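With one protein chain held back, the other chains of the complex are shown just where they sit.
After this line comes chain A, so read on.
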Amino acid sequence: MKLKTHGGHPNRVMTAALWLGLGAITLSACSGGSDAADGTADPAAGGSDGTCTNTVVNPDAEQVTVWAWYPAFEGVVDLFNNSHDDIQICWSNAGQGNDEYTKFSTTIEAKSGAPDVIMLETEVLPSFIIRDALADLTPYGAADVESSYAPGVWADHSSGDGVYAIPVDGGPMGMLYRADVFEAAGIMTPPTTWDEFAAAAQQLRDSGSTALMTDFPTNGRAFNQALFAQAGSEPYVFGDTDSTEVAIDLNDDGTKKVLNYWYDLIDKGLVGTDDAFTTDYNTKLVDGTYAVYLAAAWGPGYLSGLAGADDTAVWRAAPMPQWDAASPVQVNWGGSAFAVTSQAKNPEAAATVAKEVFGTEEAWKIGIEEGALYPLWKPIAESEYFTALEYPFFGGQKINEDVFLDAAAGYEGFTFSPFQNFAYDQLTEELFAAVQGEKSPEQAADDLQGQVVDYATSQGFTVK
């Protein structure tokens, strides 16, 4: 009996395996077919190099491999390739954020496999600079394009005398708010200072509205850091002279002031504490639970992507509230840049790609309209086209002119640490502990300071 059962297995298993195999063949055949039928949707079918996502127009030219995750990048690459005879981009999307950094780190360890040009968030640049993973662009004419960027922005991409990346997009911050929710609560003008912001939060609650003023995510990372920076926090001094020395000041008065402010609002139940970028957070952003979305300039794109077109919500944009209305401080949340890796086969060609790929108005129109990127390239940011751009999602408001251009112009730069990921992870942990009532905001900031200093020391840095 037992043998008989066993005897029954192989046929059925073989059948199943065959079936699965057939499925695989059919599926790959399907996708192959659609590739061939629709050459424009998947241009790789016509490209000379099988690993490029894009078409290489001029196969004899020097090829530069690029890792970038902008979905709207396809048109930008085509523009570059069509306008360059000597250099061609071979683009692949190697994942976004940490996925790409993991992969990049592996190639650094292996000393091979890195692309020539890589898209990185500005905040991780120091982490890769100290691993000698990025090439200094000064010998390759970085200075030629310096005047196209604001000084604060340029400083974010430099370290010591070197320039390690060409800026692309930024995240000057503003306040997006639900005008309809505010109006129902009798708040006729958006708050311009944090005191007014807190008063508006209270007024919203007193009016009987179920909406919360906004969210203070404990996993906000660069968002939280930006709020501290607005109150004068400059947590790191690094990279100017000796790259083994770093100064750390994560528990300064500005940080503590901001933390106390938010924990007071949380205590009173006026502000939510949902983690950012979760489904709950997305839902509350669009269903009116939060009256305010403190956002970077890429936020409007994110928001309108969630909300679609069917909503009755009335969204408007206003400048970030200030601690001191007389001397406003502008801050930045996120942004990305193109760096040349130290494994680049031809650093000069790679530097040309980094400098020029987002160096035309045509490229930027794709980036702005399809990618909702905020341009750091001044010729487009200051152009009539960009300043006068009306956003239907905001009822036709010219949000660049009203909010983000001023925010970008006032941004003076920020120094990140070479262990920024660790610092952010600890920040999230400490903020969460404080929200849970396990410790006071001051204690959380002090503990954070201690942990990051310990970590930096253990990594071989001299902490000043």
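Please note the rule applied: a contact is a pair of C-beta atoms (placed from the backbone, for glycine too) under 8 Å apart; a residue touches a chain by one contact, two chains touch by 3 or more; residues count from 1.
Assume contacts and distances are computed from a predicted model.
Novice: One chain is missing here; what is its name in UniProt, given the choices "Acetyl-CoA carboxylase biotin carboxyl carrier protein", "Carbohydrate ABC transporter permease", "Nitrile hydratase beta subunit" or "Na(+)/H(+) antiporter subunit D"?
Specialist: When "Acetyl-CoA carboxylase biotin carboxyl carrier protein", "Carbohydrate ABC transporter permease", "Nitrile hydratase beta subunit" or "Na(+)/H(+) antiporter subunit D" are compared with UniProt, the left-out chain turns out to be "Carbohydrate ABC transporter permease".
Novice: So one chain is hidden, and I want to know which residue out of A:82, A:106, A:244 or A:457 touches that hidden chain in the complete assembly.
Specialist: Result: among the candidates, A:106 touches the missing chain.
Novice: Among the options A:96, A:138 or A:243, which residue touches the chain absent from this view?
Specialist: Touching the chain that is not displayed is residue A:96.
Novice: Return the single residue from A:57, A:72 or A:389 that touches the missing chain.
Specialist: A:72
Novice: Pick out the residues on chain A that sit against the missing chain.
Specialist: Touch with the absent chain occurs at residues 6-7, 9-10, 12-13, 16-17, 20-21, 23-24, 27-28, 30-31, 34-35, 38, 41-42, 44, 50-51, 53, 67, 69, 71-72, 92-97, 99, 102-103, 106-107, 109-110, 112-113, 115, 277, 279, 282-283, 285-287, 298, 301-302, 304-308, 310-311, 334, 370-373.
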